[in-house]
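Apart from one protein chain that is not included, each protein chain of the complex appears where it belongs.
As written, the chain order gives the labels A and B, with residue 1 at the start of each chain.
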Amino acid sequence: MKRDFVTIDDLSDSALASLMDLADRIRSNLRGHAADLPGYLMGSLFLEPSTRTRLSFEASMLRLGGRVITSSDPDTSSSVKGETLADTIRIVDSYVDVTVLRHPCAGAARLAARLARGPVINAGDGSHEHPSQTLCDLYTLRSERGPIAAQTVVLYGDLRYGRTVHSLARALVRFGARVLAIADGGLSLPEFVVDDLAGRPGCGIREVRINDMEDVFRRRGVEALLIAPEVTLPPAVGAAPLELNLRDQKVHAIYVTRLQKERLRGEAHGTSLPILDHRFLRSPTFSDSIVLHPLPRVGEIARELDTDPRAAYFRQAALGVPIRMALLLWCCGMVDLGAKAAPPARLEACTGGACANLGCITVKEEPGFAEVGRDSDGRLRCLFCEERVSEPSGS
Amino acid sequence: MKRDFVTIDDLSDSALASLMDLADRIRSNLRGHAADLPGYLMGSLFLEPSTRTRLSFEASMLRLGGRVITSSDPDTSSSVKGETLADTIRIVDSYVDVTVLRHPCAGAARLAARLARGPVINAGDGSHEHPSQTLCDLYTLRSERGPIAAQTVVLYGDLRYGRTVHSLARALVRFGARVLAIADGGLSLPEFVVDDLAGRPGCGIREVRINDMEDVFRRRGVEALLIAPEVTLPPAVGAAPLELNLRDQKVHAIYVTRLQKERLRGEAHGTSLPILDHRFLRSPTFSDSIVLHPLPRVGEIARELDTDPRAAYFRQAALGVPIRMALLLWCCGMVDLGAKAAPPARLEACTGGACANLGCITVKEEPGFAEVGRDSDGRLRCLFCEERVSEPSGS
Partner (left out) sequence: MKRDFVTIDDLSDSALASLMDLADRIRSNLRGHAADLPGYLMGSLFLEPSTRTRLSFEASMLRLGGRVITSSDPDTSSSVKGETLADTIRIVDSYVDVTVLRHPCAGAARLAARLARGPVINAGDGSHEHPSQTLCDLYTLRSERGPIAAQTVVLYGDLRYGRTVHSLARALVRFGARVLAIADGGLSLPEFVVDDLAGRPGCGIREVRINDMEDVFRRRGVEALLIAPEVTLPPAVGAAPLELNLRDQKVHAIYVTRLQKERLRGEAHGTSLPILDHRFLRSPTFSDSIVLHPLPRVGEIARELDTDPRAAYFRQAALGVPIRMALLLWCCGMVDLGAKAAPPARLEACTGGACANLGCITVKEEPGFAEVGRDSDGRLRCLFCEERVSEPSGS
């Protein structure tokens, strides 16, 4: 079977752990792997601006002794002649051994994986997911703070359009970590992520009201969710929010994201969350928290933190190379991560209904591929972007 | 002698056959050639948008163990500082062992080959030629349909600005295939191609009127030419078109091209030719035809055909890599394709007259290189773009 990596759920918990073990071994001798993928060719297909992720994947492939072909500028590629993703991916796939795809539409990587003969890695699809960033995030959490199961992680910022947290939240829940999702008003985790999390075994979700740190959490519009094993399920409809004193928490990491301005569809948005700075981290709650960020940052984290030992975001970026090297070795069939199965598919395919999400690949570019499925609660969803789909009338 | 590949006529028939044989051997073990060009460096110079051709050449070089430097964005290169092609090519040539050039001006590759010390490969020069695509096309025709001499090939679409058919038509004629060129009004094969074909031994050209498939061929403006050994030469001036019933033909392949919108110089153009779909291919004439396209397509071929076994365009794209690997091996002097000579040069250099083609490299950018020659019928032509040149007054 082809080893695609479209979502973080494509790898089981034990496979993720093995991948991190492998990354540890690679990291100890980064220049010693130049013969691991001889003759292998990676297609680096970035149909949306990127530096970090593209360079990280390319560095990883090259450090493994593989080669890379790159198409990174939408303006100088065949897309300007009007080519669709389906055509582009079939061509590039026919040239290479593994394809890394970034695309502005949700579901693009899943579509590409369907059409490609070789493995496809999702390097970000619209506001949907960014699972290789999650590998890097988990690997940093484990390297810096030990077992993930024991951790409490705060997600902080734009959680709606920040695709990295959509993949990360699921991974954290799978490992049993506690997640406190603090977002600007209107920018909390999207329904497709919340519904999916709520349907996972041993995971409860509850709106919370934070009683301390008023200057942060009592601002107009701030929304907070606690996603954790101990939250009682199901939440009573209309139930009051949980009352929470942050000073009783020990937060292992704060994961900050920037406002994804390029995804806002005409919505005006300032951010009302305060930026992370020395003052913010002075609270006992965060005295031992590392600070993560998928980067680039545009002001969410004060530069004065750069020299604070808790500032882990540059170390996090550096870890992207060994963990992506491990991922590429797996995708190219060079390592076995054990037989343990990945989590079951989130959706069971069915017929009827059509996606209406303007950011979905099947709506924006590839209507011929529209397909739907039902989630664990029986709700109809698009198989590509996971957004809710209206039940077909008369059914 | 330097092994440039500026036009398909730079390789003899037997050399082309040997190249395809070599591609067959390469294809059987694509990852096994990573030591064929050790220490060789290719310059990938694409001064016009491209994905497919550039990635195909780069994949080919990398699979041979060579390395690649790329300049693919006119907006971030020295051209924005006002540099001419002549300067750019001399520099890049001095860095590398072989240069692949795409340029918006006709004749650019010939000019580059003159100035470079190392071999130059034409990856498309304006509306002029695209000979490496023709290698790929011929290789697909041979792989899928056997000897080219026995085939009838329909060229279909924009044959005026679609440079790939300018190279392909000549190659097909050289191998003795029959060509039926069906174009939108105003977009039939340009005069410089038709004149050249008509001057080749054993090749006749005649306007045809197709009597069946009225829905396709009786549309306003559709123009059809039969280019085949059996067409009597010379055609009577003002002779009536040949009457042809397509149902009596067996077409081996339809080669479809898109409207080259970026080449239209202010001309308004819709296309009146119907798109290729299941209905089109239902005709007995095409029951056994494979469908080729240099891609990208923008609507000329319905997506419903993608799963039809006759749809060969994705297989065709994939064959671009092994055949370009073979070409690079030849250009770098690693293989010998036999002593058989290439066809004679199309033009014999002479003096007098000056090109007036606004799309020609010597008119648009490099006036210092203007040169002319006479074709086999004694007509004066530009040595670079092959367009007719007025006889100098008083001569």
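By definition in this document, contacts are C-beta pairs under 8 Å (C-beta built on N, C-alpha and C of every residue); 3 or more make two chains touch, one makes a residue touch a chain.
All values reported here derive from a predicted model rather than from experimental measurement.
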- Residue among A:M20, A:A169, A:L295 or A:L347 touching the omitted chain: A:L295
- Which one, B:I69, B:V216 or B:L242, makes contact with the chain that was left out? B:I69
- Task: Looking beyond the chains shown, say which of B:R3, B:R90, B:R200 or B:R379 touches the absent one.
- Result: B:R90
- Message: With the missing chain put back, one of B:F5, B:Y40 or B:F280 would touch it. Which one?
- Response: B:Y40
- Item | On chain B, residues whose C-beta touches the chain left out of the figure | 38-41, 43, 67-71, 73, 75-83, 86-88, 90-92, 94-97, 368
- Tell me where the left-out chain touches chain A, residue by residue. 31-34, 46, 49-52, 55-56, 58-59, 62-63, 70, 72-75, 258, 262, 295-299, 303, 314, 317-318, 320-321
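Note that in this section only the chains that are shown with their structure count from here on.
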- Once you find the CA centre of chain A and the CA centre of chain B, what distance in Å lies between them? 44
